[in-house]
Structures are given as C-alpha cells and as structure tokens.
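Our next item is chain A:
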Amino acid sequence: MLKVEGISVRRGGTPVLHDVSLALAPGATLAVVGESGAGKSTLIGAILGLIRCAAGQVTWTDAPAPKCRPALVMQEPRAAFNPHLSLRRSVMEPLAKQASAGDLNRLYRLCDGLELHPDLLDRRPNQVSIGQAQRMGILRALIAKSPLVLFDEPLSALDAATQKHTARLISDMQGQEGFAALIVTHDLGYAAAFADHIAVLRAGRIEEYSAARAFVEAPQTAYGRTLRDAAFSLGALERVA
Partner candidate 1 sequence: MTFTANGLSAVRSGRTILHPTDVTLKPGERVGLVGASGSGKSTLGHALVDGLRGAGTAVAHVPQSPDEALDPLRSMAYHWREAEIALGLAPDASRRTHLFEALQIGHGDMRKRPWGWSRGMQQRFVIAMALIGTPGVLVMDEPTSALDPVVAAGTMDLLEDYLAGRQTALVLITHDLGLAARRVSRLMVMDAGRIVEDAPTTRFLAAPATRAAKALCAHRNWLQLPC
Partner candidate 2 sequence: MIGALAGLVLRACVVLAGAAITTFALLWHAPGDPALSIAEARYGTIVSEEVLDFIRAEAGFDGGFWSAFWAWLVPLLQGDFGQSSVNGRDVWPDLVTAMSYTFPLALVSLGIGLAISIPLALIATRRPGSWVDRGAVALASVGVAIPAFWLGLLLILLFAVQLGWLPAMGAETISHSILPALTLGFGIAASLTRIIRSGILEARGQPFLPAFRRRGVAPRDIARDHVAPHAAVPVVTVIGLELAFLLEGLVVVEVIFARPGLGSFLVNAIFARDFPKVQAVVILTAVIFVVVNLLIDLIYRRLDPRMEGRDA
C-alpha cells in the first residue's frame, strides 16, 4: 500500500537520505532503526510530504481519499498537543467536520482499547501522565481510520515498563483496526518484538532489510551486528539460547 521508491533528500547540499526504497503491505508493521542523524525523522517527513524529495517518489495506493495523509504519532507526547485545548478537542481534530454519533462511539471504543478513561478526554495535556498523553496521541492518530500510521520514536519518552505496555496496546489496536504501521525507533528490542520487518537506516541509506526475527538471530551486515550487539549489551534484547 505504501511504496517509497528511491527517494533522496538533500539539505544544504548534503544528502540526508540517499536512494531509500521501502514497501509496506496493508496491516503490516515495519520498523526503521538507526542512530540519531541517520535520517529517520527525515524519512517520516518525506513520507508525510512535508519534506521535498530531490529524487524518487512516495506513493500510497489505496488511500481512502485523494488528499488523505498518513496519521502520525510523535515522540514527545505532551509537545504533540496544544496545551490550551482539552484533549478531546485535539483528539477529534482530524475529523474536521462535526462529530457524529458514530464518531463518538468510535472515540469511546478506541479509548477502551487504549485503556484510557473517557474522563481524561476533558483534561489538558499536562493534567495526564506522560504515558496517558502518548496513548492520547495514538488515539488521535487512529480516530480518522487512516490505514497507515507513522510512529516517530513513540516510546522513547516513556519508562521501560510503560514502553512495553504501550507497545502491547499499539499492537492490539493494530489487530483490531488493521492499520499498517511504520515505526521509527532506536530500540531494537521493540522492533524485534513487534515488527514484521526491520529496515536499518545508516547515514541516509538502507543498510539492511530483513524479517525481524531473522535480523535478531543473524544480521546480514556488520553494522546490523553492531546494532544488535549493542542491544544485547544494554539488555534491550536477550540472546536466544
């Protein structure tokens, strides 16, 4: 459904992304891993059409409406919301038009799935916990039923236990709603546990693309091994006995 074909992005003469190609099937999950500065956020910007590509193209075949964009979940949960608006207003914003009874129904169903008490919707972003704020961000991304959701480091602001809980909820929602997910993360543990495929981005290029479990067991490139071994060493991954 999402096709990224040979995109290159330059910033001030220096290439930030170079000939990056990716594909994502409906309902599938792709994790893009890499270090800071590898071009992960630029890739998201390019897919959203916020950053102009010097070459290549991003196509989204079965978009529900011609002008529809993928939904986005951002890294800093609180910064992702207008601090002066209630979460309800921010969350309902993607719907544009007056919320119908069906929309409200869907809102409460999603709240339930994300383990958010509906009363939290009437609070401001700084009146909920950071984990709750991030789940509100996910709720906003899902409300408009976009079949593609981009996650930009969705867990890095959360503590270890909350990360895992949130990852589980994202995965459950995916099972329920059927959206495809592109997850940008530096956490190989998360990628290995929840993605179907892992793309390793390094200095603007795709260094390696593998099935997630296969990558953890045997990375194909030296850099892939470096990343995996660092994850082992930090306890983000356990060595398979």
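On how the list was made: all candidates are chains of the complex that A comes from, given by their letters.
Definition applied: a residue touches a chain if its C-beta (ideal position, glycine included) is under 8 Å from a C-beta of that chain, and two chains touch if they have at least 3 such contacts; residues count from 1.
Predicted model, so just to flag it, every value in this text is computed and none were measured.
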Identity of the candidate that touches chain A (this complex; choices 1 or 2): 1
In the complex, go through chain A and note every residue touching candidate 1. 35-36, 130, 158-165, 167-168, 186-190, 192-193, 226-227, 229-231, 233-238
